[in-house]
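A single protein chain has been removed from this complex, and every other one stays in its place.
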Amino acid sequence: MSESTSTTARETQIRAEVRAWLEDNWDPNLSLHEWRNRLIDSGWGCASWPEQWYGKGLSVGLGAVVDDEIRQFGAVSVAKAGVRMLAAATILEHGSDLHKEKFLRPLLTGEDTWCQLFSEPGSGSDLAGLTTRADFDGEHWVINGQKVWTTSAHHAQYGMLLARTNWDVPKHQGMTYFLIEMEQPGVEVRPLKQMNGHASFNEIFFTDAKIAPEFMVSTEGNGWKVAMTTLAHERRLADGIRSWARGEKGSGRVFDELRAEIATVMEPYKWYPQRAGRVDLLLERAKATGRINDPVVRQAIAEVLIKAKAAEWTGRRVKAAHALGRPPGPEGSLGKLAGSQVARLAAHAHTLIAGGEAMLAGDDGAMNGLISEILVSVPAESIAGGTDEIQRNIISERSLGMPKEARTDIDRPFRDVPRNTVS
Amino acid sequence: MSESTSTTARETQIRAEVRAWLEDNWDPNLSLHEWRNRLIDSGWGCASWPEQWYGKGLSVGLGAVVDDEIRQFGAVSVAKAGVRMLAAATILEHGSDLHKEKFLRPLLTGEDTWCQLFSEPGSGSDLAGLTTRADFDGEHWVINGQKVWTTSAHHAQYGMLLARTNWDVPKHQGMTYFLIEMEQPGVEVRPLKQMNGHASFNEIFFTDAKIAPEFMVSTEGNGWKVAMTTLAHERRLADGIRSWARGEKGSGRVFDELRAEIATVMEPYKWYPQRAGRVDLLLERAKATGRINDPVVRQAIAEVLIKAKAAEWTGRRVKAAHALGRPPGPEGSLGKLAGSQVARLAAHAHTLIAGGEAMLAGDDGAMNGLISEILVSVPAESIAGGTDEIQRNIISERSLGMPKEARTDIDRPFRDVPRNTVS
Amino acid sequence: MPMQFSFTDEQEAFRLSVRRFMEDKSPTTEVRKLMATPEGYDPAVWRQMSQELGLTGIHIPERYGGQGFGFIELCMVMEEMGRAVFCAPYFSNVLAATAILEAGTESQKQALLPALADGSRLATLATTEAPANWSAETTETTAEQNDSGFRLNGSKTLVVDGHTADLLIVLARSPGTSGAYGLSLFTVAGDSVSRRLLNSLDETRKLAQIEFDNTPAELLGELHGAGITMPRILDQAAVALASESVGGAQKMLDSALEYAQMRMQFGRPIGSFQAIKHKCADLLLEVELAKSTAYYAAAAVAENAQDLPAVASLAKACSCDTYMKAAQECLQIHGGIGFTWENDTHLYFKRAKSSQVFLGDPNYHRDQLVLRWEA
Partner (left out) sequence: MPMQFSFTDEQEAFRLSVRRFMEDKSPTTEVRKLMATPEGYDPAVWRQMSQELGLTGIHIPERYGGQGFGFIELCMVMEEMGRAVFCAPYFSNVLAATAILEAGTESQKQALLPALADGSRLATLATTEAPANWSAETTETTAEQNDSGFRLNGSKTLVVDGHTADLLIVLARSPGTSGAYGLSLFTVAGDSVSRRLLNSLDETRKLAQIEFDNTPAELLGELHGAGITMPRILDQAAVALASESVGGAQKMLDSALEYAQMRMQFGRPIGSFQAIKHKCADLLLEVELAKSTAYYAAAAVAENAQDLPAVASLAKACSCDTYMKAAQECLQIHGGIGFTWENDTHLYFKRAKSSQVFLGDPNYHRDQLVLRWEA
């Protein structure tokens, strides 16, 4: 049985409706915002959203069918990718009507950019150990602390902020979720340079930054639960970005503006393919350099190919099982761990192929510095989005049902939990 | 500076004394026991032991000088190797005069063989979790339970037994150390066959076996401390056995009897070189089979050689530092862990060299089955004497000073500690 | 190519029935009994497996007396047998049937396959001569043609179940030829050769040495056709062995997990220590990845995919290395107990070790993978 779900009558009908609407309404010469507003108003832009909020209340599966039809038609979709979709998903599930009214449309048109303010220098793997504080001064929430690993914060209008509002309850119960305006005096955004020379992330310093009470999401102390919604969607983010970046080939005003938007959003991610090891280049490089003739190099390449193909096929098994409604079996953490191993093996193989050239970078380096960028980017693959060690914990506890690590930090007031004093 | 300690005047004098005594007394035509009794009576047999117990009260270093002189002279030493020396060391340090009187001489002559009864099916890495019980019936200690991994138990006269005498105190405080007579109705010895076909170890079943009260060592509940003495000497056991097995070339009655003794004692250890991976055979085998011409096989061999030589040199660095009185630095667990890695790498290289022949064993296998014996013996190298995981714990906690694992089993009555119900 | 990434409900039900049969008829107590015999199988179980479950004919078309299922179902059977370290001449039969299907003429298929399909006749494939070389091209056994037919001279080794096979499919070359040219397959009656059971590392996999001394033989298929058919037969063999190996690897993971949950040390199950947890997590990843390669490769055979040669080598290298690793780690987690004869781990460890080098070691297949890759 093939992995694609079989076509249903309902799907065929929906595709026809979308196509009919597009035939009547699609105009590549509109401005990007004009077109998106039209699409949003039609309900096809986010068909799986509720009807009162720009959608048609379709299932997630049928929503994907609508998106696919728009893509196949060659039209531009709403700004349905990147960090802003984490905000949208969170606001839809936990936000007030005010939040939905104020934030959803400009987010879908692409006018508003968002960033996520969860990680801190002192709380990486242990996100719930965060110490950025929010204190209510009778009028506003006052924010003090530091966040890090924030993509695109330098041009974001809004941030999803997780901050501690109560220090006298266990760590998971003292956090509250806010929507914060980034362009205000108390918020300082500094680019964070990485070892590969890029600065895709920012550090954010809060010094008496302010949030009006109505921009709290859900209730005080309920921030962890809300954040889980954001994080659940984050895992799909990378895929989303990749597929979204495709639709950039058309001509017309709407496409010109789309390409500019994509360029901005994709900027921090441009080294991500190198971070993953660029398996695609190995055979080509080995042949070009003649290193393919070294049997030891062939072994190194084979190890990468085996792991990369096995990981790819495992991913397709997961999807196929999902499509059949079977228990998911191997899950996300496995793919993450495999990806980290592939990246490391690939960097090793690239090193062997490059030989002495691996000592050079930039213009002087192999493939104009692309190879050296791989070598100094892959270390991030086993860290970003949860270290390999955290993935192994998740796999052993969730997939294999092994006993959980005894915790000493979750059953007492956060105030009393040992934590990092500096950074 | 070289690793050997410099020669001192005292050492020269002692060597002269030993040589003079040997010239007067050594007679290869005595029986082994006659000769050893003569050597024991002279005090040169165990020169570092106290004068009242067959020794001359010399330092351990000078004792080694005496042993070296006896070896250089070509004479036979006391039965100073194998499990019996663990018994001797323990009895010397913790035993009563009765114990010393009764056990030391026949142990040194080689008449008595000993075995060590510590490990149990349910307590491997966690030796202190043992559940073999000793109950006092008013006249004797009555032993019930099971021991395992006991070398040479089938011909041992005595055993060093660690048993639990108190279940209501923390685990380390409820054990007592006994010297038990093996040839009695309540003791059943069964050989334990290993996956490599050898049966070097035994399982021992105790069913109301008896020990007279005077054969308790030290005091009730003090068994763990006494066992530590035994275990400290165990680490030197393997080296001792190897050097002891050398002196088998002479002629005369004493040598004939020595060779028979060695053959018996060494029997369980005959696959130990294979367990360690037989690094010595790799190049020879690769050349003989022509596999040396495969660059990928050369890589595998090089990996073994690197690790094996590095481990050997590290061992010599440790000894050199020790000889200079410097802090020991890398210690025993490092060597153990390295040995386990060498064995595994060597087995892999042997597999590559053997190719299809690795499917065969015994007479049909490569080198008359020696290679297949390597393949099915190396798994023991990373388990016996403490698993790799235990070694890594020791290294991280003792050498690196990292935090200890939180323990939940040592601060409450042993009775309440969760443990293995069956085996 | 619409490749298969999941099994149908019917396939899953079939797998379950094979697994139950194995659990019922081939517990390790039985395996241990059988591996100690020279024959290495239980005729009663063999009959039941062949005639009631039809496993010997699983991938043989119905017109030749088989079940008419595909290579995917065959690989599912191999996987379940691997899980049980099943001790029987099954793989040898598969090798022989595959060779006949690939190389035989229509009338030979009709004549030979029904007895293999119903298990009434045991057969095997004899190709290997120098143990270190699995390539057909180095064959030295000769097949000389005279008026009365062909006569074979030479010897074969590592012939799986070669000592009990009624029918041998033998690779040989015409005198004076070399390399891939001049190779043909022949059928030889098992009782017409001198053969000897070898002492095998994995006692559940019986191996034989076979000598041909002017042995009468019948040509299978075309003269000099084996240069084309053998690579394809060996690819299928590699995929079947990969499938068996992932079954064994999964069993080792299951066994490690079960023991880690049950075994208490320091007052807690050893499976609560991060060192063991992470070892198991890594193992799960390895096993899942290996399964994906074996399943993909089985589908590649079934769909006659162009990339089969590369994919077969990929699956063989990955699955057999994973099996070895899984057996090693399972043994390590068991500690001393795992090193005993009484514990079942060594049965798998030895099967893994044997499978690692059988049909070419992982280095050989990794090299083949790169050389065969088209990207």
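Letters A, B and C mark the chains as written, and numbering starts fresh at 1 in each.
Everything that follows uses one rule, which is that contacts are C-beta pairs under 8 Å (C-beta built on N, C-alpha and C of every residue); 3 or more make two chains touch, one makes a residue touch a chain.
Here the structure is a predicted model, which means the values were calculated and not measured.
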| item | value |
| --- | --- |
| Residue among A:Gly57, A:Gly186 or A:Pro379 touching the omitted chain | A:Pro379 |
| Of A:Pro28, A:Pro121, A:Gly186 or A:Pro273, the residue in touch with the unshown chain | A:Pro121 |
| Hidden partner chain, residues of chain C it touches | 273-275, 278 |
| Interface with the unshown chain - residue positions in chain B | 1-3, 283, 292, 295, 298-299, 301-303, 305-307, 309-311, 313-314, 316-317, 319-321, 323-324, 326, 329-330, 334, 337-338, 389, 391-393, 395-397, 399-400, 402-406 |
| Chain A, residues in touch with the chain not shown (by the definition above) | 119, 121-126, 129, 148-149, 192-195, 197, 289, 291, 296-297, 344, 351-352, 354-365, 369, 372, 375-376, 379-380, 382-384, 387-389, 392, 405, 407-410, 417-420, 423 |
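Convention: only the chains that are shown with their structure count from here on.
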| item | value |
| --- | --- |
| Chain whose average C-alpha position is farthest from chain B's own | A |
| Distance-to-centre winner among chains (Cα means, whole assembly as reference) | C |
| Geometric centre distance via CA averages, chain C-chain B, whole Å | 43 |
| Inter-centroid spacing, chain B versus chain A (mean Cα positions, whole Å) | 57 |
| Set of chain C residues in contact with two or more other chains | 268, 276, 363, 367 |
| Residues of chain B engaged with two or more neighbouring chains | 296, 408 |
